[in-house]
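The structure under discussion appears below in the form of structure tokens.
A protein chain is absent from this complex, but the other protein chains hold their places.
Going by the order they are written in, the chains are A, B, C and D; count residues from 1 in each one.
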Amino acid sequence: MIEYVTGSEFIVLMIKIFVIFGGVMGALAYLSWLERKLMARVQMRPGPTRVGPFGLLQPIADGLKFLFKEDVIPTHSNRFLYIAAPIVSLVPALLSFSVIPFGPSLQITDLSVGLLFIFAVTSLGIYGIALGGWASNSKYPLMGAIRSSAQMISYELSLTLSVVGVLMIANTLSLAELVTAQQSTWLGIIPRWNIFLQPVAFVVYLVSAVAETNRLPFDLAESEQELVAGWHTEYSSMKFAMFMLAEYANVVTVSSLATIMFFGGWTGPMFGPALLQMALPTVWFLLKVSIFIFFYVLMRATVPRFRYDQLMRFGWKVLLPLSLANIVVTSFVVAIS
Amino acid sequence: MLEKWAPVLIFFILVVGFGVVSLIGSYIFGVKKPDPRKLSPYECGVQPIGTARERFSVKFYLVAMLFLLFDIEAIFLFPWAVVYRQLKLFGFFEMLLFIAAILAGYIYVWKKGALEWER
Amino acid sequence: MGAFDSLWLIPILPLIGATVNGVFGKRLPKNVIGTLAAGSVGLSFLISLRAFVAMLALPQTGLPILRDYFTWIQAGTFQAQFGLMLDQLSGLMILIVTGVGFLIHIYSIGYMSHEEGFYRYFSYLNLFVFFMLTLVLANNYLLMFVGWEGVGLCSYLLIGFWFSKKSAADAGKKAFVVNRVGDFGFILAIMLIYRTFERVDFQSVFSRVEDVSLFPVEPLGTVGVLTTICLLLFVGAAGKSAQFPLYVWLPDAMEGPTPVSALIHAATMVTAGVYMVARSAALYNHAPGALFVVAVVGVFTAIYAASIGLVQTDIKKVLAYSTVSQLGYMFLGCGAGVYAAGVFHLMTHAFFKALLFLGAGSVIHGMGGIQDIRQMGGLRRHMPWTYRTFLVGTLAIAGIPGLAGFFSKDAVLEAAWSHAAYGKLLWAVGVIAAGFTSFYMFRLLILTFYGAPRYSEHDVHHVHESPSSMVVPLIILAIFSIVAGYIDIPHFLTPASLETEREAVSSSTGILLTAASTTVALLGFALAYLFYVARPGLPDRLAARAHAMYSILVNKYYVDELYDAIIVWPIVQTSRELLWKVVDTLMIDGAVNAVGRLVRGSASGLKHMQSGYVRTYAGWILFGGVLVVAWFLR
Amino acid sequence: MIQILFFFFAAIAVGAALNVLVQKHVLYSALSLILMLTAVSVLFILLQADFLAVINVIVYAGAIMVLFVFVIMLLNLPEDEDGADRLRWLKFIGIPLGLFFLVLVVTTLWNLEANPGTQPQLVGSPAAIGQSLFTDFVLPFEVTSLLILIALMGAVVFAKRDL
Partner (left out) sequence: MIPIGWYLILSAILFLIGVLGFFIKRNIIALLLSVEIMLNAVNLTFVAFSLQHGKISGQIFVFFVLVVAAAEAAVGLALVIAMFRNRESLNVDRSNLLKW
């Protein structure tokens, strides 16, 4: 043990962990800024401008504000669960980053079951929502929590099934191997990305991912006009911040997964000096992810919300059969080729 | 083997630590001015009526149940997909049979109206 | 697909028909049921025909055609395949079964049109055809036995088709029980065959019989074991083909619908015994003793049944005894070693006896159910087509030259004559039986169709010709009854190893024999004419004069009564007095009741364990589980 | 190191399992159970069964326990079990019996002198499991689908009022 901890490998690992953790936390903070700014642009508003240039210091100000806000715990709530819920929500959301490959070597650990690991930890995130709503002992949060968790598990199904088609082609559950499998090109130009082989799976994945993260047009859980703020209506200060952080983390996770599975992860054209070559994959990766995030925000700004029955019907009666059909067709094609 | 998992454990401790520390920080730095109105459940400004612990439609249970059973199926699909190229056509047909059985259940559920949210 | 690749379709098609009709028949309209039933058999006939024609084109060495479909039974070294075998013999048989069967299906559509259980009838009939084809096409004794039992079952079902009528139900039971006696012989024969040859398929058995050194002969000796096998097989054949003394079920089987009598009890099932003997020719040829028994039983049955037929008054009973008698002929032919003659007669008999039965059915249909020929007469005018075809049938069975029956009967008698030891005697008895046949058939014809009507218009409202669906099959069968004799069946069949070596009957002797049998046939006709046309009072006076003889004949030699006294009555009495009152009531019921009391007594004590609380049940489970673990870890 | 991990997570598992029994409100019991099975999953990892560990979390924590939590939240039970326990005597039989069982097992295992350590060569990778599951265990696998089908139908029939 001592050798392990003092070994150079361990030090590299710790550096990786802190780089990724810090980077992710920073990115999540600035995601809120990005979202506010973009939304405002779409609505012909300037967005945050006061704190720092272009409001760039806004997230820091927000964070400080959260820290100093009064922490309200409603009287009739189940105190222990009420406090535990935000952590239960945040920890799985952040834990996913331990296996995501941001670059060829910028990955904390490459598990042989990496993809399933992400599914496993995100499936735990549902407890944060369910318990948060329940522990508040209030009507809107409970309603929002139940709705939200039902929605999440409904779409988690199609999300899980849509991935199977990709796995049939790649034959691995390790995220790093998933990326390297897409490294080569067809005809020297077209990258060998799975999006070209599994377009249906990608569409199903994308829709499910939006629903899974409770974002518009699937944000039924917190639809402001009906449920105030959904499961976190009663939450304030740092606990609220943690719910928000978890949501953004989930957005980044599903976007990263989409990049890894369908868009070749960190692969991309290589050029320039050695130092640049080291950084390029991570740049490509972040670029692809940010396109997804951009898309998310635009969706939020433009698409109207579903009705709950439409939402459930869409998930169960359209996406689920579609993903099953995709599996059957893919397996047939793979089997005969 | 375990070397692969050790970083996960470290990261886990880090993340939990972050959560706990920030909660404690908020507890320390936060203002505390409790007042019964503030601590009562939010109900758009009016006095809360009745208990919040209401019973919900059984449909939510049905959704969770369906999810559970389909999830089991998905779990079988993962190892299958990973070894699919070795199994060849045999794998295709055995999974076809499996999916057919599940599909029968799906159609049953659909026909029984368990997927309807309108009513 | 080659002609032989579709061999399996031949039996399967009727099975499909039977299944569809049996399962969905209740909801189908009658014309669909009829079309389905007749169509499946008709299709089967066409496939059979194609296979038959293709088989004719093959060289002799290419036969038989064998198809193994799957291993049916596998137990230790014992193996039975589900396999079919096609050679000249089975090819001929499937043509007869499907061809005659098809015509009778067509006929039945008209005949049964007003029946309640229309679908049930056709389902049974199709099932019967399936089993019969299985029997005929089987490539081993065990599968043959399946068909054998299957046709027995269908026969039982069809005889008892009008099961609400006690006599019909009883007749069905009788047929079943009597057949069981024969089947028992067959089962024993199969066991002995397996024990001797260690195989049950025809090919291996027949090839091993040639090589005597291969099979164990203890304790019976080579000839002894073969004779035993053959005799046991013949017991089976006698049961199915209604030979003395197991013929008693067949006349009673006339309780079934008439087309059934035509199909099962004249043309197909009853010939299964003959087919089996002919199929086992390779065995019989090595067991001359058994062969002689076959001949003697055959000829005895021929004359015995014919003599009963002389005095019967029920139109179907006459034909039934005639059938028994003709089956005796077939066995005579086989027993004399000329299997081809027996099979030849089997074929011609299938045509004309089916024709006669269907004709009789047509008469009964027209008369509104009356079967007693004493109440008929003069039907010639009302039912011209029935009359004409019936006449053809009569001429054919009586052995009038030029028709089918003449040739085949001649072949049989010639075979009998050529028998080494008792040829002349067998021939003489056969000829007398032929005379009897001729007499009772013409008697039947005259009493039914000639003279003045003896029925009252009060009983029979409107005597009418039958619908065309019934008449057309009659005409077709009549044509076959005429032309079938010209087909040289004996020559065609001989290659199928059906022949023993014998000196051929010289042509001059042959002509003499033919002349003699023809004379006897004409004599029978003349006598019938004398008795029932020229001097109508004569039969009664003769009956009065030879009263004892007459009553013996009318009462069928009191065989049924004898069976009743010797077999049925003792069994019934033993069952009632000993088995029921002592064994069942006292011992079995007593034991059962005692067990019941014990259980109830202990249960009323133990029931308190069933508290209804899940957790106490779990407690018991834990208790048991811990005991088990403790047992293993002790 | 690995022993420390084992004892740590074994302790969590046992503690959580005991907590399932101790808690008055069944929702807390369910949450405690989730903790327990997560600990068991970690033990699976120590036993080189990575795939099963992840699957265990996905199926148990992600699906089965969600179902439990849903039902508990839907039915919204009162905290205490009503009425006196009429079957209190069961504890006095069940607990000693269970402890006897435990003593039996533990002594047996403890006395197993030639107690070999676990062998490290076997890895429960998804590919290995898939290979075995879809070739040697095809029949159970297909039968499983029937089990799921029947469970589906049964659950719908029981739970849905207006059928």
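The definition used in the following text is that a residue touches a chain if its C-beta (ideal position, glycine included) is under 8 Å from a C-beta of that chain, and two chains touch if they have at least 3 such contacts.
Quick caveat: nothing in here was measured; it's all calculated off a predicted structure.
Although it is left out of the displayed model, the omitted chain contacts the following shown chains in the full complex: B, C, D. Interface with the hidden chain, as seen from chain C, comprises residues 607-608, 610-615, 618-619, 622. Counting over the whole complex, chain B has residues 58, 61, 65, 68-69, 71-72, 75-76 touching the chain that is not drawn.
Interface residues of chain D facing the missing partner chain: 2-3, 6, 10, 13-14, 17-18, 20-21, 26, 29-30, 33, 36-37, 40, 43-44, 46-49, 51-52, 55-56, 59-60, 63-64, 67-68, 71-72, 74-75, 77, 81-83, 85-87, 90-91, 94-95, 98-99, 101-102, 105-106, 109-110, 112, 115-122, 124, 128-129, 132-133, 136-137, 140, 144, 147-148, 150-152, 154-159, 161.
Keep this in mind: only the chains that are shown with their structure count from here on.
Per-chain Cα centroids separate chain B from chain C by 72 Å.
Mean C-alpha positions place chain A and chain D at a centre distance of 29 Å. Counting partner chains per residue, chain C shows two or more touched chains at no residue at all. The set of chain B residues that touch two or more partner chains comprises 5, 53-54, 56, 60, 64, 66-67, 71, 78, 82-83, 91.
Chain D meets chain A in the complex at residues 1, 27, 31, 34, 50-51, 54-55, 57-58, 61-63, 66, 69-70, 73-74, 125-127.
Of all the residues in chain B, the ones that touch chain D in their complex are 1-2, 5, 53-56, 58, 60-62, 64-69, 71-73, 75-76, 78-80, 82-83, 86-87, 91, 94, 97-98, 101-102, 104-105, 108-109, 112-114.
Every residue of chain A that touches chain B in the complex is listed here, in rising order: 4, 13-14, 17, 21, 66-76, 83, 86-87, 90-91, 94-95, 97-99, 108-112, 116-117, 136-140, 142, 146, 150, 153-154, 156-157, 160-161, 164, 167-168, 171-173, 228, 233-234, 237-239, 241-242, 308-309, 312-313, 316-317, 320-321, 324, 327-328, 331-332, 334-336.
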